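Just one protein chain is left out here, and the rest sit where they should.
Presenting subunit A:
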Amino acid sequence: MANKRIDEPTGTETVGHEWDGIEELDTPMPRWWLWTLYATIVWGVIYVILYPAWPLINKATEGVLGWSSRGELAEEMSVVDQARTTVREELARIPIERLPENSELFGQAVAGGRSAFQVHCSQCHGSGAAGSQTLGYPNLNDDDWLWGGDLKAIEYTLVNGIRAPGVNDTRMSVMPPFEGAFDADQLTAVTNHVLSLSGKAPSTASGAQLYQDNCSVCHGPAGEGNRELGAPRLNDAIWLYGSSPEQLRAQILNPKMGRMPHWSGRLDPVTIKMLSAYVWSLGGGEEFVEVAEDPAVEVDEEP
């Protein structure tokens, strides 16, 4: 520390450096500033003792308070679960077909179903549940149901899946491939007949005959479909795999058949119930009331 001296006018020591005649006064730090610094140091030591701080090889030091962000999250989640318990218990108790009668509980179920849908279902059916024609995932917003669109039928589909391997009660439908069964004219005739069912093309006698012989067993004489077998309606405007003659022909010769995983065992019954309510609420589930009030159908849905 060379050349330290007292600055005459102020009585303060200089730091001892000089830059082109300019000197700096060695003014001490303000006291409050120093005390703030010391306080932060003390606080830092306390913090290191109380909270997780030093990173070690596998984990950090734990801190005497035992606090961790994961622990805090778990706590918060358990609080949320606690708050949901009543609703979930009520949902577990109520038979699903009677859920719409309790509009508040139904609203909660739909809300819960909406978030579960985004986690488990949106990958195939899309976040708006609109499905995909290109990939063959059905639109859940419409009123066309292969297996029935009431709450019970939807729940059954969710629980057991469609063509889910290893599930005895799964929904199972088989459309045989007609590769080689029809010649080119026959194929055109039957395709036109199928299109004629919804007024998309003129029919011919041979096409009608071929349809009656080969298709009406499952799809019905007028193409009304059969939910028992999962045979789709052919006389409506909704075509899961497309309605062009080419798409129809491909479907007749070498049918694509969708599959859906079963959710029993993966999701708890209450979540499945909520998901069913959500899917039902999307605008196509309005048939439920009639179906539910008809005990015969209800029995049919129970395998």
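Here, a residue touches a chain if its C-beta (ideal position, glycine included) is under 8 Å from a C-beta of that chain, and two chains touch if they have at least 3 such contacts; residues count from 1.
By our rule, contacts and distances are computed from a predicted model.
Missing from the rendering is one chain, named in UniProt as "Cytochrome c oxidase accessory protein CcoG" (options: "Multisubunit sodium/proton antiporter MrpC subunit", "Branched-chain amino acid ABC transporter, permease protein, putative", "Transcription initiation protein" or "Cytochrome c oxidase accessory protein CcoG"). Of the candidate positions A:D26, A:E90 or A:D144, contact with the unshown chain belongs to A:D144. Among A:T10, A:T86 or A:Q123, only A:T10 touches the chain that is left out of the view. Screening A:T27, A:T40, A:T61 or A:S127 against the full complex identifies A:S127 as the residue touching the chain left out. Listed residues A:S69, A:Q82, A:S103 or A:N168: the one in touch with the omitted chain is A:S103.
Those residues of subunit A that touch the chain absent from the view are 9-10, 103, 126-128, 130, 139, 141-144, 198, 233, 236-238, 281, 283-284, 286, 289.
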